[in-house]
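Heads up, one of the protein chains got dropped from this complex, but the rest are sitting where they should.
Entry: subunit A
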Amino acid sequence: MAADDHTVLQLSTPSTANLSAKVHPLVIFNICDCYVRRPDQAERVIGTLLGSVLPDGTVDIRNSYAVPHTESAEQVALDIEYHHNMVVSHQKVNPKEVIVGWYSTGLGVTGGSALIHDFYSREVPNPVHLTVDTGFRNGEGTIKAYVSVNLALGDRQLAAQFQEIPLDLRMVEAERLGFDILKTTAVDKLPNDLEGMEVTMQRLLALIDDVYKYVDDVVEGRVAADNSIGRFISDTVASLPKLSPSVFDKLVNDSLQDQLLLLYLSSITRTQLGLAEKLNTAAQIL
């Protein structure tokens, strides 16, 4: 199998075929924040991505920071010392976070990006390049991730090509909590427990209403019946445990009483505290 000049362009095989990336929303926040704060003459922001590589090969991107850089038509200069300092500082806090790639804002990949990617590939074997389109050029904010794949013609390395890999945006539970807060531009007050409960119950009610309406529509023939949805609904209704009313009442009442007990205890404690306070400071000797 002698290499011939007319052989087909070979893409080196995907050891990266099943590579995908997971991004935490914190990273997106960081990038947007850095973009908003960029110095006036810079068009885009470049920075490093930190995270870890999971055992099944996916890259988990957890944190990021911006790196000052200057860019002109011909060359790109990156502040390498700053980059190293930040990595060291971040690793002091969380030694498991290592460099996994880099990001830049703006759609598409430019020539300068290839140089930067090259620099990063010297630090990490296979860096991931993330682009975040802050300009919303396609009418939506696109976030894409690329890895570099080597193009070889026979034995000769020709060029490196940026190949897109699937991206997954994950959110941890605690972050989901704050999610409503994070979506709007301003929230006046953090909801406390009872208000949150209220919101949740309203949502539940809305859901139940939707299901009701759907079932009514199907029965009256307004909407075509979908068997899978029907099965879902019947499963849900059947999952309510079959308890006789007396047993159920007893359960509910027992829990109620437990809660009431705790409430009573805590109220007593608080009264006690108030009393002790008065006694302590009011006591006068002589």
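General remarks:
Keep this in mind: contacts are C-beta pairs under 8 Å (C-beta built on N, C-alpha and C of every residue); 3 or more make two chains touch, one makes a residue touch a chain; residues count from 1.
Note that in this section contacts and distances are computed from a predicted model.
Not every chain of the complex appears here, and the one that does not is recorded in UniProt as "Eukaryotic translation initiation factor 3 subunit H", selected from "Eukaryotic translation initiation factor 3 subunit H", "THUMP domain containing 3", "Hemoglobin subunit zeta" or "AP complex subunit sigma".
Touch with the chain that is not drawn comes from one residue among A:77, A:206 or A:219, which is A:206. If you put the missing chain back, the residues of subunit A touching it would be 24-26, 28-30, 32-39, 62-63, 65-66, 68, 79, 82, 85-86, 89, 92-94, 134, 136, 140-141, 169, 171-194, 196-197, 200-201, 203-204, 206-207, 210, 240, 243, 245, 248, 252, 255-256, 259-260, 262-263, 265-267, 269-270, 273, 276-277, 280-286.
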